[in-house]
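Before I ask anything, here is the structure I am working with.
Every protein chain but one is kept in place in this view of the complex.
Up next is subunit A:
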Amino acid sequence: MDLLLGAVVLGVLLGCFYAAVSVGLSVAFGLLDVPHVAHPAFLVLASYGVFQLNESYDIDPLLAGLAITPLFFLFGLLAYRVYYETFERRGSDAGVRGIAFFFGIAFIIEVLIILQFGVDQRSVSATYIGKSWRFGEFRIPIRQLVAFAVALALTVLLAMYLSKTFMGRAIRAVAQDEEALRLMGANPVRIKQFAFGIATAVLGIAGALLIIVAPVEPTLDRAYIGRTFCVVVMAGLGSISGTLIAAIILGVAESIVLTLFGASWAPAISFAMLLGVLAVRPQGLLGR
């Protein structure tokens, strides 16, 4: 019983971390309808950026994540521009090719990382990595607590940005009715591009959390395709508060299965949950 309780506690911490890595996808895919399969690849790329800064200049991984955030923002602006010009604007057959486009991008990122860093696992060093706190019988690694706190802050900040600020409301408006926004004199493409930039910029911090929680390897994005899409779809497309809840459900489920059956089943859990959600409630999940 104590074992299970410990698993639940760790699962909640893990879940908040999953929210941070998924929240960008919730904007890109949930709100903007971009089939962004490369989101987890960008995430892993951010982790390697953090690794490089930490390795060469001994910068704290969280600061390093913050440092690469502007770069990722520009990256996102560029990616959306290419996507818009080649697929959305021309319209026909955009689905098949748009998905293939992001799949190809994800694969290119994976191979470039392998060519640059090799296939070995990489990790960062910081004062809070490697220690853990004891709460009675539980032992909680401090890296998990740091990731939990930062992830929670990140998710809440993004949710507030989308609901309270003018730009945030514009982003949600463009997701609901692009045409109405156009009639009011706004440029929906500009807004969407900016939103995609934000969604990608968040990955700077999320990538730092990824490499703080555990070592990373170039093909790690494959497991995170399942996790991020599972969270976003389960949340209900585009719902940020839903993202947090769905992520915690996934985190707890993974943590419990890990405790009861062992690590060899871990990669399949998020995908199985995703398939379950898609199979049971496709009508509620396909489009708004």
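Here, a contact is a pair of C-beta atoms (placed from the backbone, for glycine too) under 8 Å apart; a residue touches a chain by one contact, two chains touch by 3 or more; residues count from 1.
Here is the rule we use: contacts and distances are computed from a predicted model.
UniProt lists the omitted chain of the complex under the protein name "Branched-chain amino acid ABC transporter permease" (options: "Cation:proton antiporter", "FAD-binding FR-type domain-containing protein", "CRISPR-associated protein Cas5" or "Branched-chain amino acid ABC transporter permease"). Looking at A:Val27, A:Ile105, A:Val124 or A:Leu258, the residue that reaches the missing chain in the full complex is A:Ile105.
Contact with the undisplayed chain is limited, among A:Leu3, A:Val82 or A:Met167, to A:Val82. Contact between subunit A and the absent chain runs through residues 29, 35, 37, 82, 86, 93, 95-97, 99-101, 103-105, 107-108, 111-112, 114-115, 219, 222-223, 225-226, 229, 233, 264-265, 267-268, 271-272, 274-275, 278-279, 282, 285-286.
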